[in-house]
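For chain A:
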Amino acid sequence: MSPNVLALLPEIILTITGVLVMVAEPVLPAGQSRKPLGVLAILGTLAAGFASWYQLGFGTIHAYFNTIQVDSFSVFFHLLIAAIVLVTLLSSLDYFEGHASHAGEYFALTLFGATGMMLMTCSVELLMVFVGLEISSISTYILAGFRKGQASATESSIKYFLLGSFATAFFLYGIALAFGSTGSTRIDVISQNLASTATPTLALLSLALIIIGIGFKVSAAPFHVWTPDVYQGAPAPVVGLMSTAPKAAAFAVLLRILFSGFPSYEPRWASLIWIIAALSMTVGNLGALLQRDVKRMLAYSSIAHAGYLLVAYTAFPADGIASACFYTAAYAAMNVGAFTVITQIGGYRENVRTIEDYSGLALKRPVLAAVLGFFLLSLIGIPFTGGFFGKFYVFSAALHAGHVWLAVIGLLNSGIACFYYLRLLASLYSRRPAIEDNLFDGITVTLPAALALTITAAATLLLGIAPNQVLSLAQRSAAATAPGSANSTTNASR
Partner candidate 1 sequence: MQLALFIIFGLLAVAGAINFLLQRHPINSALSLIVVMMSLAVLYWSLGAEFLAAAQVIVYSGAVMVLFVFVVMLLNAGEEERTHGSRAAYFAGIPGATAIFCLLSFVFLTNGKAFGSTDLINHLTHTTNNIAEISQVLFRDLLLPFEVTSVLILVAILGAVVLARKEQ
Partner candidate 2 sequence: MSHLTDFQIFLILSILKIAVVLVITLTAVAYTVLLERKLLGRMQNRWGPSRVGPFGLLQPLADGIKLFLKEDLMPMASERPLFILAPIIALSCALISVAVVPFGAVTRIAGVDMFDISDINIGLLVILGITSIGVYGIALSGWSSNNKFALLGSLRATSQVISYELALGLSLVGVVLRAGSLRLRDIVDSQAGHGLFSWNLIGGGQIIAFFIYLMAAYAETNRAPFDLPEAESELVAGYHTEYSSMKFAMFFMAEYANMITVACVATLLFLGGASSPFGNLLPTPTSPIIAAILPIFWFVLKVFSFLCLYIWVRATVPRFRYDQLMSFGWKFLLPVAILNIIATSLVLALRG
């Protein structure tokens, strides 16, 4: 296999599956179930995951004139994205059944979006990053508005779209200035040329703009304003996807840009990240306290988690990457899991919205409630869950790097976070007032959804009791991206 094909194997598999699903969609008669297409998409995702795993054995592959670099870092994120997409597809296999007439397009868009995200994580050329970012963003904009009969869904879509494009403009401006300052858009060349640039302020400005752009995409404060509205209006399985996969990809890009592109500017961007992290944690947790709508609350919670994750970035160089990777994985497992439960409870019409609506769930659906409760505990960071080790690694990395105050802010925030998670948890196990008692009657957990729940719950548990496996992979990926090893020539010259 030529290195070019090998390097792009997962993306190629995903694209081909997406095209197949897309082409099959209009061929199928109108009334027929679209489940087979969903199954096809799931198989494609699985294949892409295995392809990524297979790439691991080849070390670092450079392909397409050094526009992409497949290393353990990118494979880590490929696997993560494939897993998230897999769970999302499983949980939404029955979601559109009997509601939207063209569910095949949903599956195709999810696959294309995953292609874009994977490309983002493995490219070392900012142009490629940009194109990948746009593929993933545009497909998530569309997915957010997929239930277009609902006014709230289109509203969520337009808000996501406008603010996302706004952020893209900033990101692009950042790239333009980086290009102006260094004369290249390749991350490794940028890092080489930065040393000799005549315009360091320009490079700094470009870095700030890039961080703003990505900050929007990962919904870090103060660029988070779109998050609550969008998460509230979009379909629950899509929220599960877009609160994790594109964010993971964007975090990977940020890691690459900061750690391999701008390592020499570390003190400056670290302080910027410090502020953003602290703000995100605080704003997210305080905001979540005030919410009644569960999806909205989880939106604020995801802002807070973006903050925790950014804490890891301040721990330059190696500790940060590993802990950030681990945290991303843990966060993805528990968040996707939580949204899978919400998908099952709310159904297509999503008529179970507020925290009060959830009261009494444990009586009617004890297993579902228990699983949701488990994810909530993990989101808090209780031991024996993935969330605990994630936070543990992140904060210890920050302490190692000397950011004591940031760790303190983070811990305080974790304390605040307990309140709202526990409020929902308490609601689950409380007695339900006798209104609308048929709210949970329509819930049927189908086999794929059960599978999705099992996968996420198992992953969360596994990360909580045996984190070493993932941690070692994360450390390997860190080794691939850390400023020293990403570019051996640079290393040699220092």
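Keep in mind how these were chosen: all candidates are chains of the complex that A comes from, given by their letters.
Brief remarks on what is shown
We take it that a contact is a pair of C-beta atoms (placed from the backbone, for glycine too) under 8 Å apart; a residue touches a chain by one contact, two chains touch by 3 or more; residues count from 1.
Since this is a predicted model, take the numbers as computed values, not measurements.
Note on chain A: across the options 1 or 2, its touching candidate in this complex is 1. Per the touch definition, chain A reaches candidate 1 in the complex via residues 8, 15, 18-19, 22, 30, 63-65, 67-68, 101-102, 105, 108-109, 112-113, 115-116, 119, 125, 127-128, 131-132, 134-135, 138-139, 141-142, 145-146, 148-149, 157, 180, 198-199, 201-202, 205.
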